[in-house]
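Note that this complex is displayed minus one protein chain, with the remaining chains in position.
The block that comes next holds chain A.
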Amino acid sequence: MISFALTDEQNQVRDTLTAFAENELAPRARSADQARGAPAELLDTAWSLGFTGLSIPEGCGGGGARRSHLTGALMLEALGYGCAGLAGAALSSMLFVNPLIDLGSEEQKLRYLPAFCGETRCAASLALHEAASGVDLAGMATRAERSGTGWIMTGAKRLVPMGEGANHLLVLARASHAPGLAGIRAFIVGTDAAGVTITPERGTIGLTALGFARVEFAGVRLEGDAVLGGGDGADIRPLLASLRIGGAALATGLARAVTDFAIPYAKQRVAFGEPIARKQSIAFMLADMHIECDAMRWMVWKAAAEADAGRDATRASVLARNYVNRHAFKIADDGLQIFGGHGYIRDLPLEMWLRNMRMLTIHDAIAAA
(Lines give C-alpha, C1' and ligand atoms only; values in the text may rest on other atoms or scores of the structure.)
Protein backbone atom coordinates (compact mmCIF):
# COMPACT_ATOMS: atom_id res chain seq x y z
CA MET A 1 0.00 0.00 0.00
CA ILE A 2 1.55 3.25 -1.10
CA SER A 3 1.84 5.73 1.73
CA PHE A 4 4.06 8.65 2.68
CA ALA A 5 2.84 8.65 6.29
CA LEU A 6 5.58 8.63 8.92
CA THR A 7 4.88 6.90 12.21
CA ASP A 8 4.47 9.01 15.36
CA GLU A 9 7.87 7.78 16.56
CA GLN A 10 9.49 8.80 13.29
CA ASN A 11 7.97 12.26 13.47
CA GLN A 12 9.22 12.58 17.02
CA VAL A 13 12.76 11.48 16.15
CA ARG A 14 12.85 13.87 13.23
CA ASP A 15 11.57 16.82 15.28
CA THR A 16 14.04 16.18 18.10
CA LEU A 17 16.99 15.93 15.77
CA THR A 18 15.93 18.89 13.64
CA ALA A 19 15.93 21.04 16.77
CA PHE A 20 19.28 19.59 17.85
CA ALA A 21 20.73 20.30 14.42
CA GLU A 22 19.57 23.91 14.42
CA ASN A 23 20.51 24.65 18.02
CA GLU A 24 23.68 22.64 18.46
CA LEU A 25 25.19 21.66 15.11
CA ALA A 26 24.64 24.68 12.87
CA PRO A 27 26.25 27.22 15.25
CA ARG A 28 29.38 25.05 15.52
CA ALA A 29 29.69 24.11 11.85
CA ARG A 30 32.26 26.74 10.88
CA SER A 31 34.50 26.29 13.89
CA ALA A 32 34.49 22.50 13.51
CA ASP A 33 35.36 22.89 9.83
CA GLN A 34 38.34 25.07 10.74
CA ALA A 35 39.41 22.90 13.66
CA ARG A 36 39.14 19.80 11.44
CA GLY A 37 37.38 17.95 14.19
CA ALA A 38 34.20 17.77 16.18
CA PRO A 39 34.27 19.09 19.78
CA ALA A 40 34.16 16.18 22.23
CA GLU A 41 31.49 17.77 24.40
CA LEU A 42 29.19 18.12 21.39
CA LEU A 43 29.66 14.45 20.53
CA ASP A 44 28.92 13.60 24.16
CA THR A 45 25.74 15.66 24.07
CA ALA A 46 24.67 13.98 20.85
CA TRP A 47 25.43 10.59 22.41
CA SER A 48 23.26 11.42 25.40
CA LEU A 49 20.24 11.69 23.08
CA GLY A 50 20.52 7.90 22.85
CA PHE A 51 19.99 7.45 19.13
CA THR A 52 22.98 5.18 18.53
CA GLY A 53 21.57 2.51 20.83
CA LEU A 54 17.94 3.06 19.89
CA SER A 55 17.64 0.00 17.68
CA ILE A 56 20.15 -2.22 19.44
CA PRO A 57 18.25 -5.30 20.72
CA GLU A 58 17.17 -5.22 24.36
CA GLY A 59 19.13 -8.39 24.95
CA CYS A 60 22.29 -6.41 24.18
CA GLY A 61 21.25 -3.55 26.44
CA GLY A 62 19.78 -1.35 23.72
CA GLY A 63 16.47 0.40 23.20
CA GLY A 64 15.02 -2.50 21.23
CA ALA A 65 13.21 -0.23 18.79
CA ARG A 66 12.40 -1.79 15.44
CA ARG A 67 15.45 -1.37 13.23
CA SER A 68 14.42 1.00 10.45
CA HIS A 69 16.49 2.40 7.61
CA LEU A 70 13.82 5.00 7.10
CA THR A 71 14.18 6.24 10.68
CA GLY A 72 17.94 6.28 10.13
CA ALA A 73 17.50 8.31 6.96
CA LEU A 74 15.21 10.77 8.75
CA MET A 75 17.81 11.21 11.49
CA LEU A 76 20.59 11.82 8.99
CA GLU A 77 18.55 14.25 6.91
CA ALA A 78 17.56 16.17 10.03
CA LEU A 79 21.11 16.40 11.34
CA GLY A 80 22.56 17.04 7.89
CA TYR A 81 20.32 20.10 7.74
CA GLY A 82 22.31 21.59 10.62
CA CYS A 83 25.79 20.47 9.58
CA ALA A 84 26.63 17.41 7.53
CA GLY A 85 30.14 17.19 8.98
CA LEU A 86 29.05 17.26 12.61
CA ALA A 87 26.09 15.03 11.77
CA GLY A 88 28.43 12.42 10.34
CA ALA A 89 30.67 12.75 13.37
CA ALA A 90 27.78 12.45 15.84
CA LEU A 91 26.40 9.35 14.15
CA SER A 92 29.66 7.75 12.98
CA SER A 93 29.30 4.84 15.40
CA MET A 94 26.24 3.80 13.46
CA LEU A 95 28.59 2.88 10.62
CA PHE A 96 29.59 0.02 12.89
CA VAL A 97 26.45 -0.52 14.95
CA ASN A 98 23.81 -0.68 12.20
CA PRO A 99 25.58 -3.33 10.09
CA LEU A 100 26.08 -5.37 13.25
CA ILE A 101 22.38 -5.19 14.06
CA ASP A 102 21.48 -6.09 10.48
CA LEU A 103 24.08 -8.70 9.62
CA GLY A 104 25.98 -9.68 12.77
CA SER A 105 25.76 -13.12 14.32
CA GLU A 106 24.10 -13.42 17.73
CA GLU A 107 27.52 -13.84 19.33
CA GLN A 108 28.85 -10.73 17.62
CA LYS A 109 25.87 -8.67 18.71
CA LEU A 110 26.21 -9.80 22.31
CA ARG A 111 29.93 -9.20 22.29
CA TYR A 112 30.15 -5.78 20.66
CA LEU A 113 26.83 -3.97 20.91
CA PRO A 114 26.47 -3.52 24.71
CA ALA A 115 29.36 -1.02 24.64
CA PHE A 116 27.19 1.27 22.52
CA CYS A 117 24.28 1.26 24.94
CA GLY A 118 25.95 2.95 27.88
CA GLU A 119 26.20 6.57 28.88
CA THR A 120 29.84 6.79 27.82
CA ARG A 121 30.39 7.49 24.17
CA CYS A 122 31.83 4.56 22.26
CA ALA A 123 33.48 5.47 18.98
CA ALA A 124 33.56 3.17 15.98
CA SER A 125 33.59 3.53 12.23
CA LEU A 126 33.80 1.79 8.89
CA ALA A 127 36.70 1.57 6.43
CA LEU A 128 35.84 1.23 2.75
CA HIS A 129 37.88 3.41 0.39
CA GLU A 130 41.40 2.75 -0.80
CA ALA A 131 44.13 4.67 -2.58
CA ALA A 132 43.42 3.40 -6.10
CA SER A 133 41.41 5.75 -8.28
CA GLY A 134 38.07 4.80 -9.75
CA VAL A 135 35.09 3.24 -8.09
CA ASP A 136 35.40 -0.51 -8.31
CA LEU A 137 34.55 -1.98 -4.95
CA ALA A 138 35.06 -5.53 -6.08
CA GLY A 139 38.59 -4.66 -7.08
CA MET A 140 39.70 -3.53 -3.63
CA ALA A 141 43.23 -4.47 -2.64
CA THR A 142 42.82 -5.04 1.10
CA ARG A 143 42.75 -8.77 1.75
CA ALA A 144 41.79 -11.08 4.55
CA GLU A 145 43.28 -14.53 4.14
CA ARG A 146 42.47 -17.63 6.11
CA SER A 147 45.22 -18.60 8.50
CA GLY A 148 44.51 -21.55 10.72
CA THR A 149 41.21 -20.81 12.43
CA GLY A 150 41.59 -17.09 11.91
CA TRP A 151 42.35 -14.47 9.29
CA ILE A 152 45.27 -12.28 8.37
CA MET A 153 44.42 -8.83 7.05
CA THR A 154 46.74 -6.87 4.81
CA GLY A 155 46.19 -3.56 3.07
CA ALA A 156 45.47 0.11 3.61
CA LYS A 157 42.23 2.03 3.87
CA ARG A 158 41.92 5.73 3.18
CA LEU A 159 39.55 8.50 4.18
CA VAL A 160 38.11 6.60 7.15
CA PRO A 161 35.66 8.94 8.90
CA MET A 162 36.38 9.46 12.63
CA GLY A 163 39.10 6.86 12.20
CA GLU A 164 41.49 8.23 14.79
CA GLY A 165 39.28 7.94 17.85
CA ALA A 166 37.56 4.71 16.86
CA ASN A 167 37.77 1.69 19.16
CA HIS A 168 36.42 -0.63 16.52
CA LEU A 169 36.32 -0.61 12.77
CA LEU A 170 34.30 -2.52 10.27
CA VAL A 171 36.78 -3.14 7.45
CA LEU A 172 35.78 -4.26 3.98
CA ALA A 173 38.26 -6.64 2.42
CA ARG A 174 38.50 -9.33 -0.18
CA ALA A 175 38.06 -12.63 1.64
CA SER A 176 37.85 -15.12 -1.22
CA HIS A 177 38.21 -15.53 -4.96
CA ALA A 178 34.45 -15.49 -5.44
CA PRO A 179 33.81 -13.04 -8.29
CA GLY A 180 32.80 -9.44 -7.70
CA LEU A 181 31.18 -8.43 -4.45
CA ALA A 182 30.56 -12.07 -3.51
CA GLY A 183 34.21 -12.28 -2.49
CA ILE A 184 34.12 -9.15 -0.30
CA ARG A 185 33.37 -9.39 3.41
CA ALA A 186 33.26 -6.98 6.33
CA PHE A 187 35.58 -7.64 9.28
CA ILE A 188 35.37 -6.45 12.85
CA VAL A 189 38.77 -5.09 13.76
CA GLY A 190 39.81 -3.64 17.12
CA THR A 191 42.01 -0.63 16.56
CA ASP A 192 44.36 -1.86 19.31
CA ALA A 193 45.18 -5.02 17.35
CA ALA A 194 48.85 -5.54 16.52
CA GLY A 195 49.65 -4.30 13.01
CA VAL A 196 46.94 -1.63 12.86
CA THR A 197 48.34 1.84 12.26
CA ILE A 198 46.05 4.87 12.18
CA THR A 199 47.31 8.22 10.98
CA PRO A 200 45.41 11.37 10.16
CA GLU A 201 44.87 12.16 6.51
CA ARG A 202 46.59 15.27 5.22
CA GLY A 203 43.24 16.93 4.72
CA THR A 204 40.06 16.76 2.66
CA ILE A 205 38.06 19.26 0.67
CA GLY A 206 35.15 19.03 3.10
CA LEU A 207 33.41 17.31 6.00
CA THR A 208 36.61 18.07 7.88
CA ALA A 209 34.80 17.68 11.21
CA LEU A 210 34.99 13.93 10.55
CA GLY A 211 38.77 13.96 10.97
CA PHE A 212 39.50 11.44 8.24
CA ALA A 213 42.20 8.85 8.85
CA ARG A 214 44.37 6.45 6.97
CA VAL A 215 44.37 2.94 8.41
CA GLU A 216 47.01 0.38 7.56
CA PHE A 217 46.79 -3.34 8.24
CA ALA A 218 50.20 -5.01 8.27
CA GLY A 219 49.36 -8.69 8.55
CA VAL A 220 46.81 -8.11 11.30
CA ARG A 221 45.72 -11.35 12.96
CA LEU A 222 41.98 -11.66 13.39
CA GLU A 223 39.97 -14.36 15.09
CA GLY A 224 37.90 -16.70 12.96
CA ASP A 225 34.67 -15.05 14.07
CA ALA A 226 35.85 -11.55 13.11
CA VAL A 227 34.03 -11.78 9.80
CA LEU A 228 30.69 -9.97 10.03
CA GLY A 229 27.89 -12.51 10.19
CA GLY A 230 30.14 -15.32 11.39
CA GLY A 231 30.93 -18.48 9.43
CA ASP A 232 31.85 -17.53 5.87
CA GLY A 233 30.54 -14.04 6.50
CA ALA A 234 27.46 -12.14 5.44
CA ASP A 235 26.77 -10.81 1.97
CA ILE A 236 27.78 -7.14 2.21
CA ARG A 237 25.25 -5.85 -0.29
CA PRO A 238 22.70 -4.85 2.40
CA LEU A 239 25.53 -2.97 4.13
CA LEU A 240 26.36 -1.12 0.92
CA ALA A 241 22.67 -0.26 0.46
CA SER A 242 22.57 1.17 3.97
CA LEU A 243 25.64 3.31 3.21
CA ARG A 244 24.11 4.61 -0.01
CA ILE A 245 20.88 5.52 1.75
CA GLY A 246 22.79 7.14 4.63
CA GLY A 247 24.99 9.29 2.42
CA ALA A 248 22.05 10.30 0.24
CA ALA A 249 20.01 11.25 3.31
CA LEU A 250 22.77 13.48 4.65
CA ALA A 251 23.15 15.13 1.24
CA THR A 252 19.39 15.70 1.08
CA GLY A 253 19.45 17.43 4.46
CA LEU A 254 22.33 19.65 3.40
CA ALA A 255 20.63 20.46 0.08
CA ARG A 256 17.53 21.56 1.95
CA ALA A 257 19.66 23.76 4.22
CA VAL A 258 21.24 25.45 1.20
CA THR A 259 17.82 26.07 -0.35
CA ASP A 260 16.28 27.44 2.83
CA PHE A 261 19.28 29.73 3.32
CA ALA A 262 19.16 31.08 -0.22
CA ILE A 263 15.44 31.92 -0.26
CA PRO A 264 15.46 34.80 2.29
CA TYR A 265 18.72 36.16 0.88
CA ALA A 266 17.30 36.30 -2.64
CA LYS A 267 14.29 38.21 -1.32
CA GLN A 268 16.42 40.69 0.55
CA ARG A 269 19.28 41.25 -1.90
CA VAL A 270 18.40 44.12 -4.24
CA ALA A 271 19.87 44.54 -7.71
CA PHE A 272 18.64 46.90 -10.45
CA GLY A 273 15.93 48.19 -8.16
CA GLU A 274 14.28 44.98 -7.04
CA PRO A 275 15.01 41.84 -5.04
CA ILE A 276 16.89 39.32 -7.16
CA ALA A 277 14.25 36.72 -6.21
CA ARG A 278 11.84 38.63 -8.45
CA LYS A 279 14.00 37.85 -11.46
CA GLN A 280 13.15 34.59 -13.16
CA SER A 281 16.79 33.56 -13.55
CA ILE A 282 17.05 33.41 -9.76
CA ALA A 283 13.46 32.42 -8.99
CA PHE A 284 13.62 29.44 -11.37
CA MET A 285 16.95 28.36 -9.89
CA LEU A 286 15.31 28.34 -6.46
CA ALA A 287 12.29 26.50 -7.83
CA ASP A 288 14.56 23.81 -9.26
CA MET A 289 16.41 23.55 -5.96
CA HIS A 290 13.09 23.03 -4.19
CA ILE A 291 11.88 20.49 -6.77
CA GLU A 292 15.02 18.39 -6.44
CA CYS A 293 15.08 18.56 -2.63
CA ASP A 294 11.63 16.98 -2.75
CA ALA A 295 12.51 14.37 -5.36
CA MET A 296 15.74 13.40 -3.57
CA ARG A 297 13.92 12.88 -0.29
CA TRP A 298 11.40 10.51 -1.84
CA MET A 299 14.19 8.55 -3.56
CA VAL A 300 15.86 8.09 -0.19
CA TRP A 301 12.58 7.11 1.45
CA LYS A 302 11.80 4.56 -1.22
CA ALA A 303 15.17 2.85 -0.90
CA ALA A 304 14.89 2.89 2.89
CA ALA A 305 11.35 1.50 2.78
CA GLU A 306 12.53 -1.33 0.53
CA ALA A 307 15.21 -2.26 3.04
CA ASP A 308 12.76 -1.99 5.93
CA ALA A 309 10.35 -4.33 4.15
CA GLY A 310 13.09 -6.93 4.04
CA ARG A 311 13.53 -6.73 0.30
CA ASP A 312 16.83 -6.38 -1.53
CA ALA A 313 17.35 -2.61 -1.55
CA THR A 314 20.41 -2.68 -3.80
CA ARG A 315 18.71 -1.36 -6.89
CA ALA A 316 16.59 1.25 -5.12
CA SER A 317 19.62 2.48 -3.16
CA VAL A 318 21.78 2.67 -6.29
CA LEU A 319 19.05 4.68 -8.02
CA ALA A 320 18.69 6.98 -5.00
CA ARG A 321 22.41 7.50 -4.77
CA ASN A 322 22.70 8.10 -8.51
CA TYR A 323 19.92 10.65 -8.40
CA VAL A 324 21.09 12.44 -5.27
CA ASN A 325 24.68 12.60 -6.49
CA ARG A 326 23.60 14.29 -9.69
CA HIS A 327 21.30 16.84 -8.05
CA ALA A 328 22.58 17.57 -4.55
CA PHE A 329 25.89 18.97 -5.71
CA LYS A 330 24.16 21.21 -8.21
CA ILE A 331 21.97 22.58 -5.44
CA ALA A 332 25.01 23.46 -3.30
CA ASP A 333 26.65 24.96 -6.36
CA ASP A 334 23.60 27.01 -7.40
CA GLY A 335 23.08 28.13 -3.81
CA LEU A 336 26.58 29.59 -3.82
CA GLN A 337 25.93 31.22 -7.18
CA ILE A 338 22.85 33.04 -5.86
CA PHE A 339 25.04 34.70 -3.22
CA GLY A 340 27.57 35.75 -5.86
CA GLY A 341 30.85 36.93 -4.38
CA HIS A 342 29.47 36.62 -0.85
CA GLY A 343 29.04 32.91 -1.46
CA TYR A 344 32.75 32.61 -2.11
CA ILE A 345 33.76 34.36 1.12
CA ARG A 346 34.19 32.21 4.18
CA ASP A 347 32.02 34.45 6.37
CA LEU A 348 28.99 32.62 5.01
CA PRO A 349 28.50 28.83 4.97
CA LEU A 350 27.97 28.49 1.20
CA GLU A 351 31.58 27.65 0.31
CA MET A 352 31.75 25.16 3.19
CA TRP A 353 28.51 23.56 2.07
CA LEU A 354 29.85 23.20 -1.45
CA ARG A 355 32.97 21.48 -0.10
CA ASN A 356 30.91 19.26 2.19
CA MET A 357 28.53 18.33 -0.60
CA ARG A 358 31.44 17.30 -2.81
CA MET A 359 32.43 14.83 -0.10
CA LEU A 360 28.90 13.51 0.39
CA THR A 361 28.38 12.88 -3.30
CA ILE A 362 31.67 11.04 -3.88
CA HIS A 363 32.64 9.37 -0.60
CA ASP A 364 30.66 6.15 -0.24
CA ALA A 365 30.94 5.50 3.49
CA ILE A 366 30.06 8.61 5.50
CA ALA A 367 26.92 7.34 7.19
CA ALA A 368 24.82 4.20 7.54
CA ALA A 369 21.04 4.60 7.55
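We take it that a residue touches a chain if its C-beta (ideal position, glycine included) is under 8 Å from a C-beta of that chain, and two chains touch if they have at least 3 such contacts; residues count from 1.
What we mean here is this: contacts and distances are computed from a predicted model.
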Hidden subunit of the complex - UniProt protein name among "Acyl-CoA dehydrogenase, short-chain specific", "ABC transporter permease", "Anti-sigma-W factor RsiW" or "Nitric oxide reductase NorE protein": "Acyl-CoA dehydrogenase, short-chain specific"
Chain not shown: contacting residue from A:145, A:201, A:216 or A:288: A:288
Residue among A:158, A:269, A:302 or A:355 that touches the chain left out of view: A:302
Residues in chain A touching the chain absent from view: 1-7, 10, 70, 134-138, 180-181, 237, 263, 266-267, 277-278, 280, 283-284, 286-288, 290-291, 294-296, 298-299, 301-302, 304-306, 309, 314-316, 318-320, 322-323, 326
